[in-house]
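Complex shown without one protein chain; remaining protein chains in place.
Labels for the chains are A and B, by order of writing; each one numbers its residues from 1.
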Amino acid sequence: MMAAKLNFLNKIRPALCVLFSALLITPARAEIPDALYTALGLDKDVAPNVLYDALVKRYRDPEQGAGEGAFADLWEPIPFSAYMAPQNFYQGPDLDIEVSRTECVECHESVTPGWVHSWENSVHGNLDEIRGLDASDSRHYKQELIGQVETNLHSMGLLEEGQRLNDVGCIDCHMGVGVESGNHKTDLYMPDAASCGQCHVQEFAERESERDTLDWPQDQWPDGRPSHALSYIANVETAIWAGMEQREVAAGCTMCHTTQNTCNSCHTRHEFSAAEARKPEACSTCHNGVDHNEFENFMLSKHGVIYNASGDEWDWELPLAQAFEQGGQTAPTCQTCHMEYEGEYGHNLVQKVRWGFNPMPEIADNLDHPWFEERKESWVATCTQCHSESFARSYLDVMDQGTIDGIELVKEAKVIMQGLYDDGMLTGQTTNRPAPPAPDEDAPGGFFGFFASQGNNPTAIDVEYAEMWEQHIMKHFKGLAHVNPGGFTYSNGWAKLIRSLARIKDADTTLREKADMLARIKKLEEGN
Amino acid sequence: MMAAKLNFLNKIRPALCVLFSALLITPARAEIPDALYTALGLDKDVAPNVLYDALVKRYRDPEQGAGEGAFADLWEPIPFSAYMAPQNFYQGPDLDIEVSRTECVECHESVTPGWVHSWENSVHGNLDEIRGLDASDSRHYKQELIGQVETNLHSMGLLEEGQRLNDVGCIDCHMGVGVESGNHKTDLYMPDAASCGQCHVQEFAERESERDTLDWPQDQWPDGRPSHALSYIANVETAIWAGMEQREVAAGCTMCHTTQNTCNSCHTRHEFSAAEARKPEACSTCHNGVDHNEFENFMLSKHGVIYNASGDEWDWELPLAQAFEQGGQTAPTCQTCHMEYEGEYGHNLVQKVRWGFNPMPEIADNLDHPWFEERKESWVATCTQCHSESFARSYLDVMDQGTIDGIELVKEAKVIMQGLYDDGMLTGQTTNRPAPPAPDEDAPGGFFGFFASQGNNPTAIDVEYAEMWEQHIMKHFKGLAHVNPGGFTYSNGWAKLIRSLARIKDADTTLREKADMLARIKKLEEGN
Partner (left out) sequence: MMAAKLNFLNKIRPALCVLFSALLITPARAEIPDALYTALGLDKDVAPNVLYDALVKRYRDPEQGAGEGAFADLWEPIPFSAYMAPQNFYQGPDLDIEVSRTECVECHESVTPGWVHSWENSVHGNLDEIRGLDASDSRHYKQELIGQVETNLHSMGLLEEGQRLNDVGCIDCHMGVGVESGNHKTDLYMPDAASCGQCHVQEFAERESERDTLDWPQDQWPDGRPSHALSYIANVETAIWAGMEQREVAAGCTMCHTTQNTCNSCHTRHEFSAAEARKPEACSTCHNGVDHNEFENFMLSKHGVIYNASGDEWDWELPLAQAFEQGGQTAPTCQTCHMEYEGEYGHNLVQKVRWGFNPMPEIADNLDHPWFEERKESWVATCTQCHSESFARSYLDVMDQGTIDGIELVKEAKVIMQGLYDDGMLTGQTTNRPAPPAPDEDAPGGFFGFFASQGNNPTAIDVEYAEMWEQHIMKHFKGLAHVNPGGFTYSNGWAKLIRSLARIKDADTTLREKADMLARIKKLEEGN
């Protein structure tokens, strides 16, 4: 339906232009997706406190993705877990003293000056400066946001009607919005996304809506995943993560899977800068490396080249929706494309997701399902902000077909690996292949093979195949998706898939020839 | 000859200095190389239109490198090909309407605002602003360039004598310089380098001169290659590119091989910024990765470190020739060294090429040929802008000898690979080694092994050897050439060559021992 509508619009666009060339479609801040209201059973016009309460109830519900997940009895937190999943593991320090709103800042100015400096740079530390900004200032739009925050707090009873917000200090986030004092041991907590959401209801709702906008039509992924909103549960319910013995190494995985638990993955504490979060580097800590190298691909694409060459002249304080027209931006960043949906910008980054991170045959087979087609049309709309529709469609086809081509190589390898496994021919398979750590189960080229080596499990080609399906294909796809030629031809992607496939076929032939030799030797021995 | 002259100059330099210390050699914009006029059979003082016509004739001549090349019957374009080789494949959209000069901009302001914003930032969109610049402005030199453009257009009859250029809008590049209106379906085209060359004759001639300045004395490479000017034909005449089935993956190679077809590989549309094209990032989209990692090497060299640390304080609007003296530049970028030739700067980047991308034994054997020696002297002149001659020569020797050392490892591997291949001993060679896709032909470690896997072709060590001769040696060389120590010791280069060589020797021993075992088993079986 929507695709058809868009097609129609695209067809009559030129005519529209000629007739109404004055019409400018101004991008804007997104509204909270309807799907969220539906999921929560709320009307769209509910008061902020009602929306917030419903959001928090779901956010903190272990039945709906909060907490330690299905394998909780298999792993123990480490002290550092307190900072990655504070709702579950944080306890205040052993400082049984009463502290006041002003004392927090005063004392931490000397004991941890770094975070106080950051806060001093923040909007939180400068509400009055923001309130005094001239309309010409790029940050002027934040005045409206402060007003919204006050409306939210009024609605929740955290700020008296008619009162405005005087300041946002340590205590508001770490002991409670508006409280004047508390006990440094028993009252102190580490904020989660719901803490931020008290003031920033819309942003909280936007990010929480990611759960509601990924309802895979053929169950290719669990509902709501992969998304930032359910990233922690996705982490702790990964079998090898739960099962591996080395908890400090496992903590490395978790360090990126905290977007569910905090807003500070992108808006680094304690400045919580919007400008910082608009830059591609904000995504880079997590979106880099062997299986999610979006950052590298972007930086080497034409988009990234322009960002690198000119980005320091763009006005990063402007909202994304105004960055091109008023801020001098001339190329997209991660945020420009992934936070946009139908011309509007918000904190739901998954409304256009089609492939869902790891390209699977199950998705390739269904790209002409309406669910996928509608999402592709949304991408066309995104790209045509700067490119012709013909260009956009022809490149999206390159991306899709190129990805499908890569998947074919993975499928070819899978057949060989399964064949060797079924025939018991992997190196040491019959003599020395222990099961992976529970709750994981053995399989040729399982994900566990990146994290645990026991006996001959994994073998060299188990790892090779795991790299194919979990890394090379993803880099291939991400190279295509981010228009970095080397990312999908032979620096990464395709050539790495081919190399692994060649190694697997080489091993297949070698292992089977060895088995044949052994059989011949055995026959000779029996004959003697 | 030239080398001798330079040596003489270098020797008397100090004396010259003491006597005439006021003499400053000011770098300047390059003239079009004589070799181009010779190749085109033109006098140096021909009118712009004559030069242009001769350039375009050659540029678009399939006999001289234009078009789809010798394997054209083996591959089909995909829709996206229209944007990579527009002369061959682009057709206007199905919009049979007449549009005027002003309507282009007005309509696209709403349908594709991104590219209009870029054009609004460009010189094209701001001729009068440029004309009004004070002599102190870094962009003041562009006034002269506009004058040259007008001279060119007068000469071609595209601008009436006495008239000046009012504006450069969409229509000038996409329908014809100076036309007032056209049909959006039938008149619209995608510009190629010749389109840009109508106004920018000298720049077009400079880049086209790359064909004429690479005349390899011992045919190590085809004449005119490797160069930007013939990059597309080099792509489409690569056997595996033409032969591989997955055209969308092959498109990734083409995406970098478009410099022949367009100027916008470096001057990104639609700002076509000179400042952007002066930054190393402009080169990075193509010059990175497994076999052309110049960008990575530069960025980790001392040159790159200074660029990274200080580059945002340099004046990028100045011409390259003035950047050090007036623009605060304190370290070279890609452009500083590669666009310079004998003290002047232009769009021919290959006049100092000696090794030619992929270091070959054929080049190593001839480094003392006058052709190579003259080019080395040109490099000495480049480096001695900032370094002593002794420093420059001693480092260039490190670079050459280090590269030769690397080539020796490749040669050692080649002998082993050829031995195994000749003896039919590669894994599966006698049972399951299909030929690569036509027009390619089988060989141990062929280039095709990065792109196609069929049966046991390539084997694991075919790929290993292909990486040696096509990737590790190139990264080794590029690390040396760009003075990145890790680039040629053990992060890349040498240690990777050694590792591949060790793996190949390991396989050589293993495969031959296996053959011996098989022979012994067979003998035993025959004895029974």
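Note that a contact is a pair of C-beta atoms (placed from the backbone, for glycine too) under 8 Å apart; a residue touches a chain by one contact, two chains touch by 3 or more.
Keep in mind that this is a model prediction, so the values were computed, not measured.
Participant: Any idea which of B:N432, B:Q454 or B:S491 touches the chain not displayed?
Facilitator: Spelled out, the listed residue whose C-beta touches the missing chain is B:S491.
Participant: Of A:D61, A:E106 or A:D215, which residue touches the hidden chain?
Facilitator: Touching the chain that is not displayed is residue A:E106.
Participant: Out of A:T38, A:T186, A:Q218 or A:N432, which is the one that touches the chain we can't see?
Facilitator: With A:T38, A:T186, A:Q218 or A:N432 as choices, the missing chain is touched by A:N432.
Participant: Among A:L42, A:I130, A:M255 or A:M425, which residue is in touch with the absent chain?
Facilitator: Of these options, the touching residue for the absent chain is A:M255.
Participant: Give me the subunit B residues in contact with the hidden chain, please.
Facilitator: Against the missing chain, subunit B presents residues 13-15, 17-18, 21, 23-25, 300-302, 304-306, 308-310, 312, 324-325, 328-330, 384-391, 393-395, 397-399, 401-402, 405-406, 409, 479-480, 483-486, 488-492, 494-495, 498-499, 501-503, 505-507, 509-510, 513, 517, 520-521, 524, 527.
Participant: Which subunit A residues touch the hidden chain?
Facilitator: Subunit A touches the chain not shown through residues 78-80, 82-83, 93, 95, 97, 99, 103, 106-115, 117-118, 121, 184, 246, 248-249, 251-253, 255-256, 268, 271, 273, 275-276, 279, 281-282, 284-286, 288-291, 312, 427-428, 431-432, 449-453, 455-456, 458-460, 462-463, 514, 517-518, 521, 524-525, 528.
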